[in-house]
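Shown here: the complex without one of its protein chains, the others still in place.
Lettered A, B and C in written order, each chain numbered from 1.
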Amino acid sequence: MANRSPQPEPPRSSFAIVRSIPTRWMDNDHYGHVNNVTYYSYFDTAVNGWLIEATGTDIRTLPSIGIVAETSCRFLKELSFPEIIEVGLALERLGRSSVVYNIALFRAGEADAAATGRFVHVYVDAATREVVPVPDGIRAALGSLPAATGIQQ
Amino acid sequence: MANRSPQPEPPRSSFAIVRSIPTRWMDNDHYGHVNNVTYYSYFDTAVNGWLIEATGTDIRTLPSIGIVAETSCRFLKELSFPEIIEVGLALERLGRSSVVYNIALFRAGEADAAATGRFVHVYVDAATREVVPVPDGIRAALGSLPAATGIQQ
Amino acid sequence: MANRSPQPEPPRSSFAIVRSIPTRWMDNDHYGHVNNVTYYSYFDTAVNGWLIEATGTDIRTLPSIGIVAETSCRFLKELSFPEIIEVGLALERLGRSSVVYNIALFRAGEADAAATGRFVHVYVDAATREVVPVPDGIRAALGSLPAATGIQQ
Partner (left out) sequence: MANRSPQPEPPRSSFAIVRSIPTRWMDNDHYGHVNNVTYYSYFDTAVNGWLIEATGTDIRTLPSIGIVAETSCRFLKELSFPEIIEVGLALERLGRSSVVYNIALFRAGEADAAATGRFVHVYVDAATREVVPVPDGIRAALGSLPAATGIQQ
């Protein structure tokens, strides 16, 4: 398959941070599995949910906000309703203005990922949408987010 | 920004096939722009809608169906409700079992993309989900889908 | 069927205002038809899209905004991807602070509704969320929105 940007496939044990998201009835599409689009909703719910908890702040009210600059996903196994997805979250790279997360989705009790992806936030001024440095509070929280172990960056 | 897989950014004129999708009220998220997840819904609506028209067939009822193996998107401009998105669709690669599409989203009347992405279908047996060759009818239709002009593959 | 609040079922010709919304691939759920939840997205896209056009204003930036207080829908026919839904919009009642819309969804070329519903906006102060009168600009626009003809209110 055309795969110009091979992504590592870390097992569940590579992720120190794992968040649970239950699927919803309407996540399933015509083919009886979770629609590909919806996987990205698990990504952005996990990233933003973790950020809110880790910073203890409603990040949406900060003067600088993270907007999504790039995402990707490889779909390895079907998901369905009902089930509880475990979302592994790891830091790939913390830049001046951007944060790159590694993400993997796991079905309950499985070591091999059902999907792997990357999620890139770029921080911008909430009003002007000019690119700005990652806010200090976010940067501090990211200091506590480990990289996925066993991944060749 | 972390960009390990640079994708070309073809202008609107590179796409022979352009499909229109209006945004919806609920596409906008907390930040007052179309949520990143929803861009992928424009991708899969454009690809599948084109396939249904180009084949003259309800592709969902074929013995072999295309399931999504990989997608990616770079978000270049904000979109919002209400507006009509023009989705450029081009063939990057037609393999034995897989099809890779280049996709770009344009705001009405703009030459530069608001987002660019890739969308990979792999064909599987509808019942067993074993990988199979791209069905003849789909392959024939794809013969009429040009590559985006001016893109270095 | 349990139907304590019988709603009229006006034909397409009862609606002076009709707006088009194409379905999306992911609108279809496990049963191969548009999921019930998504019908309400057609409702709120039609109402808010009409309000933005009719007022010539981005209603989201006004000091008073319409938030949804009540909706209902009766599902009469299945919808699917791909198709273009025609959304009939009519004024049932304009109160001091609230607006009640009659809505009906039609499949292209059909006189009988695929769904009928009601949609109630209550206007609130955008900051405090206290109930306020319908803003003048909105009230003026609603003056141009006819009731559905042939409906017994």
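Here is the rule we go by: contacts are C-beta pairs under 8 Å (C-beta built on N, C-alpha and C of every residue); 3 or more make two chains touch, one makes a residue touch a chain.
The structure presented is a predicted model; accordingly, all values stated were derived computationally and were not measured.
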- Item | Hidden-chain contact residue, picked from the options C:A54, C:A90 or C:V120 | C:V120
- Message: Given that one chain is not shown, which residue among C:A16, C:A69 or C:L142 touches it?
- Response: C:A69
- Task: Name every residue on chain B in touch with the hidden partner chain.
- Result: 25-26, 28-30, 32, 35, 37-38, 81
- List the chain C residues touching the unshown chain? 1-5, 30-31, 33, 35-38, 40-41, 44, 60, 65, 67-75, 78, 92-93, 95, 97-98, 100, 118, 120, 122, 129
- Absent-chain interface residues of chain A come out as 21-22, 24-26, 32, 41, 44-45, 48-49, 52, 60, 81-82
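In this text, only the chains that are shown with their structure count from here on.
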- Item | Farthest chain relative to chain C (centres taken as mean CA coordinates) | A
- Homomeric contact chain A-chain C: same or different residue positions, threshold half: same
- Item | Distance from the mean Cα position of chain B to that of chain A, given in whole angstrom | 22
- Distance between the centres, which are taken as Cα means, of chain C and chain A, whole angstrom: 35
- Do you know which chain B residues sit against two or more other chains? 41, 44, 60
